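Have a look at this one.
This part shows chain A:
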Amino acid sequence: MTLLRDLVSQGAQMLLVLLLAPLFTGYVRKLKAQLLRRQGPPLLQPYRDLGRLMRKDVVLAESASWLFRVIPYIIFAGTWVAASLVPTFGSGLLFSWSADLIAIIALLGSARFFLALAGMDAGTAFGGIGSSREVMIASLAEPAILITVFAVAMIAGSTQLSTIAEFMGSSAVGLRVSLGLALVALIIVAIAENGRIPVDNPATHLELTMVHEAMVLEYSGRHLALIDLSSHLKLLLYVSLIACMFMPWGAAEPHAGNLALAAGAIAYIGKLMACGILLAVFETSIAKMRVFRIPEFLGAALMLALLATLLRFVSGSL
Partner candidate 1 sequence: MTFDALTALLLIPAVAAAILALLPDYRLTAALNVLAALLTLATAMSLFVVEPASGQYLLVDDLNKVFIVLTTFVGFTTSIFSASYISHEIEIGRLTPTFVRFYHAMYQTLMFAMNLALVANNIGLMWVAVEVATLTTVLMVGIYRTHEALEAAWKYFILGSVGIALALFGTILVYMAARPVIGEGTDAMVWSVLVARAAQFDPALLDVAFVFLLLGYGTKVGLAPLHAWLPDAHAEGPTPISAVLSGLLLNVALYALLRFKMIMAANAGAIAPGPLMVAMGLISVIFAALMLYRRRDIKRMFAYSSIEHMGIIVFAFGMGGALANFAGLLHMIMHSLTKSAIFFAVGHVAQVKGTQKIADIGGLTVTNPVLGWGLVLGVVAIVGLPPLGIFMSEFLIVSSTFARQPWLTAILVLGILIALGGLFSRLNVVVFGEPKGETKPAEASYVPMFAHLALVLAAGIYLPPLLVAGFSNVAKLLG
Partner candidate 2 sequence: MMQAALWLVAVLLALAPAGIALSMQKRGSAMLYGACLIVTTALVGIALLNLLDPAHPILSATLPVGLPWLGAHFRIDPLAAFFLVVVNFGGAAASLFALGYGRHEDSPARVLPFYPAYLAAMNIVVLSDDAFSFLVAWEFMSLTSWALVVSHHRKAENVRAGYIYLLMASFGTLALLLAFGVLAGGSGAYDFAAIRAAHPSANVASAVLLLVLIGAGSKAGLVPLHAWLPLAHPAAPSHVSGLMSGVMTKVAVYGFVRIVFDLLGPPEWWWSMVVLGVGGPSATLGVLYALMQRDAKRVLAYSTIENIGIIFVGLGLALAFKAEAMGWVAALAFTAALLHVFNHAIFKSLLFFGAGSVLNATGERDMEKLGGLIHRMPRTALAMLVGCVAISALPPFNGFVSEWLTFQAILLSPQLPSWGLKLIIPAVGGLLALAAALAAACFVKLFGVSFLSRARTPLAAEAREADRFSLAAMFVLAALCLIVGIFPGLFIDALAPAAKAMVGNSMPHQASLEWLTIVPIAESRSSYNGLLVFTFVLLSGSIASVAIHRLASDRLRRAPAWDCGYPDPNPAIQYTADSFSQPIRRVFGTVIFAAREIGEMPPPGSAHPARLTVSVHDLVWEVLYAPIGKVIAFTTEHINILQFLTIRRYLTLVFVALVLLLVVVAI
Partner candidate 3 sequence: MHGLEFDVAHTLAGSLVLASFMLLYQDRLYALLNVYALHAFVLALSVAWQAFVQHAPHLYVTAAIALLFKAIIIPVALHRIIVRLGIHREIETALSVGLTMIGGIGLVALSMVVMLRVTPGADALAREDLAFALSVVLLGLLIMVTRRNAVSQVVGFMSLENGLVLAATGAKGMPLVVEISVAFSVLIAFIVIGIFLFRIRERFDSVDIAALDRFRGERR
C-alpha cells in the first residue's frame, strides 16, 4: 500500500515538474515583460510554442548525422530524470536515493555534453561557437556548483537531497556564513547554467552574443521542442534545487499524509513564484556581459563556493 502511494507520489512529482516547467518559464517571461511595462506573452504561450513545434516537420541539415537526431531525446530524458529527482513538494520520495546531488549535477552534465556535440555535428560556424563557449562556461560552472555541494553536504553531512532538505528544515542549522556564500554561488551558477542574462540571452539571435541558441541553431520541429522543454525543465530544476536546499519550509516529510503533501505542494508553488519574481527583477535590472567577462563572473562563484567550504572546514560552527 505504502509502496503504491510512494510510486504514485513519485510519478506525480515527475508529471508535476514536466507540466510546471513551461508554465514557470512563461511566468518569468510575463513578469519581465510587465517590469518593462510591456503586455508580454500569455502565461501559457510556452505550451503553445511546444505544441506547434511538435507538429511541424523536422528540417534536418544534410551534414547532420544520426547522432544529431538522437541527442534531443537524450537531453530531454536526462534533464527530466534529473528534475524529477529534486524534491519539490515532498522529500524522501521513492527513488530519491537512486541519485544524490552529485549524480543529479552529473546528469545535467551529460545532457550538456550531448548538446555541445549536437552543436558541432552539422559542421556550421555558429554551432562551433556555441559549443566551445558552452563548454568554457560549463568548465567553470560545474566545479563551482560541485564545491557548493561540498559546502552544503559537509554541513548537512550528506549529499542526499532529501536528507539535506530535512536537515535544513530542522532548527539545527541556524544562520551560517558558509551557507550564505554557498547560496550566492549557487544562484550565480544557476543563472549561467540556464543561459539567463547576464551570461546569455535566451531571447536573442544576435550572433556574437548567443551561446545556447547558437548550439541549437540547426534544430527544428519536435527536436527543437524537446530541447526547449528540457531547458524549461532545467530552469525549474535549479529553482526547486535552491528552494529545497535553502528554503525547505513546508515540504512534506517522507511518508507524510496526503494533507501534508498538499501543503507541501502549495508551499512549493509559493516558493516558485517568489523565485520567479526575484529572477525577473534581477534579469531586467542588469545587462548582458561580454563573453570573456563570464569567466570572471563564474570565477567569483567558484571563489565563493571554495570560501564556503574552507569556512566549513576551518570551524564547524560557522
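How these were chosen: all candidates are chains of the complex that A comes from, given by their letters.
The rule is simple: a residue touches a chain if its C-beta (ideal position, glycine included) is under 8 Å from a C-beta of that chain, and two chains touch if they have at least 3 such contacts; residues count from 1.
What you see is a predicted model; the values in this text were computed from it and never measured.
A.B. asks: Sticking to the defined contact criterion, which numbered candidate from 1, 2 or 3 is in contact with chain A in this complex?
C.D. replies: My answer, from the options 1, 2 or 3, is 2.
A.B. asks: Applying the document's contact rule, which stretches of chain A touch candidate 2 when the two form their complex?
C.D. replies: The touching residues are 54-67, 69, 73-74, 76-78, 80-81, 95, 97-100, 102-103, 106-107, 109-110, 112-113, 116-117, 119-129, 131-133, 135-136, 138-143, 146-147, 150, 153-154, 157-160, 163, 205, 207, 217-218, 221-222, 225-226, 291-292, 295, 302, 306, 309-310, 312-314, 316.
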